[in-house]
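Supplied in structure tokens, the structure appears directly below.
All protein chains of the complex are present and in place, except for one that has been dropped.
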Amino acid sequence: MLHISALTVLYAGKEIVKDVNLNVEENTMTTILGPNGAGKSTILNTIAGLVATYRGNIEFRGNSLRGKRAHEITVMGISLVPERRQLFPELTVFDNLRLGAYNKRARRKLSKLLRMVFEMFPVLEDRIRQKAGSLSGGEQQMLAIGRSIMSDPYLIMLDEPSLGLAPLVVEKIYSALDILRREKGLTVLIAEQVRWGALSRSDKLYVINNGRIVACGTPSQLPINDIWQAYLGASGA
Amino acid sequence: MVSEAFVTLTIQTLVAGTLFSLVGVSLNLLYSVTRLLNIATGEFVMIGAYTTYWLFTEFSISPLLSHVLVLVLFSIAGAVSYILAFRRLTEQGVSEKTEVASLLIFFSIILVAQNFIILRFTSTYQGYAFMMQSVNIFGVNIAANKLVLIAFGLLALLAIHLLLSTKNLGLAMKATIQNRTAAQLVGIDVRLIDLITVSLSLGLAAFAGSLLSMTFNFEPFIGLYYTISALIVMVIGGVGNISGTLIGGMALGLVNAAGSYYFSPGVAVAISYGIFFAILLVRPRGLFRGIL
Partner (left out) sequence: MRMNRRLVLVTLPVLALLATFPKLGGTYQLNFLISIFMYIALVQSWSILAYSGYISLGVTTFFGIGAYTMGQLWNAIPLALIPILGGAIALLIALVVSFPLLRVSGAYFTILTYGLTLLIQSIILVFETRYSQVGTAKIIVLGYMTDIVYYAMVAVGVSAVIVNQLVIRSKLGKALYAIRENEEAAESLGIDTYKYKLIAFLLSSLYAGITGSLMAIQIAWIDPYTAFQPIVSFQTVVIGLLGGMGGPLGLLLASILFSVIQQILWTSYPFHHSLLLGVIFLLVVSYRFGLLSSIRLLSVLKERLTPTFRSWWVSRVVGWFKGL
């Protein structure tokens, strides 16, 4: 569904992402593992259209994403749940979700999508009139994911969804994502530091370090030791 | 029954407050969406005033019509200048470079605007007589044009408020103000939002100028006064808080009216500035949630 080849991204003259090849098959959960600063956020941001220039190719469902702006990419069916959630703090939970369905295709299915989000995260329905900024960390993450679901995407990307959250909440989020994949046919791409929840549920893993993919395969192909090795690899920590 | 002072003050407050709210919204809207601080806001007000004056004295076009003309004309001008120049500034995101660039651009606009007007109209005060007939309100004679100013101004402010309350555009603008990145990610074309914002902002400022030309005399240097007033109103209301701007505008209008009535216009300015100082002292980061 998503094919990335030879992706290289520069920032302030430095290569943050170097010659990355990555494939995400439809209806799978793929995880990019890597330490801080490895470039995984940059990859997701580039796919989402937030990065202006890059080398290489990004192809989604047969269409090239080059030159497309962020809002156009959302319309095409890719939704990013950014690092640190990036909600609209002064707007209510309801408005945040409604904005998620800004594009025309999603707007037609607004109530259906809303139902789906509330089924997954009932607590959001409880807090529907509350301002997003006043929610707890876990609730904000759920709202951010909910907002992404509201855009009726084919591919949902999450940048460090477990950052700063309690383990139970993280479990809840990952099982919700799993349900989305299995029951709603969504494709999921996650960028994470090493997390059991992600490892156990992923169909494919990519390990990234210093901007390069150092290992890839299914969880069974990459035993946990190898993952750690590749992860710590060049940094030698 | 009702004291003369009370009526006079109320009208003066409404007149000044409406103008301050308009320029305050102009500045606030532009800054909160695009992060461009338009220090030339007052100059657009000034040009709006001169435009209506010119249309009236040269072509006998009624100021009532001019108000709308100026609003539309300068909105279009804003859109054009966005497409030609400002788009570059907003796209690159906020940085020291874009701040410096916008400062310089607006500075240059101030220079060009002031000197162009001086050349065409000289720097002496200008004014014209329009709708000067008195309307009797609770025993006090008020010039009709003041009432027209208040009516048109409040109408425009109401329209803006309604616009921002709409589910599509209004919500999209609020979203862009609160989190530009997230707005892009939910599918909002922020460039379009920027375009609309710049157009509205410039149009409103010129509109305010057009309104004030009915009631006040004006000269090429009135810009600074309105720019500072707009800034004060933005600080009182809060960046991104348009309804707060309305309240702030009226509050400043009251200070202005009372200061002028009981002391003098100069004192009113000093008091306004003093209040500005005071607010910033108490909350050095401003009354906003750490945006500036």
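When the chains are written out, they are named A and B in that same order, and each has its own residue count from 1.
Definition applied: a residue touches a chain if its C-beta (ideal position, glycine included) is under 8 Å from a C-beta of that chain, and two chains touch if they have at least 3 such contacts.
All values derive from a computational prediction rather than experimental measurement.
The undisplayed chain touches these shown chains across the complete complex, B. Within the full complex, the residue among B:Ala85, B:Met132 or B:Ala151 touching the omitted chain is B:Ala85.
Checked against the hidden chain, the listed residues B:Val15, B:Ile39, B:Leu69 or B:Leu204 yield one contact partner: B:Ile39. Which of B:Leu103, B:Ala151 or B:Leu192 touches the hidden chain is settled by the complete complex: it is B:Leu103.
One chain is missing from the display, and on chain B it is touched by residues 37, 39, 83-89, 96-97, 99-101, 103-105, 107-112, 114-116, 118-119, 221, 224-225, 227-228, 231, 264, 266-267, 269-270, 273, 276-277, 280-281, 284-286, 292.
Here, only the chains that are shown with their structure count from here on.
For the pair chain A and chain B, the distance between C-alpha centroids works out to 42 Å. Of all residues in chain B, only 167, 171-172, 174-175, 178-179, 181-191, 240 touch chain A in the complex they form.
Here chain A touches chain B in the complex through residues 48-50, 69-71, 74-75, 79-80, 82, 86-91, 95, 98-100, 102-103, 147, 151, going by the rule given at the top.
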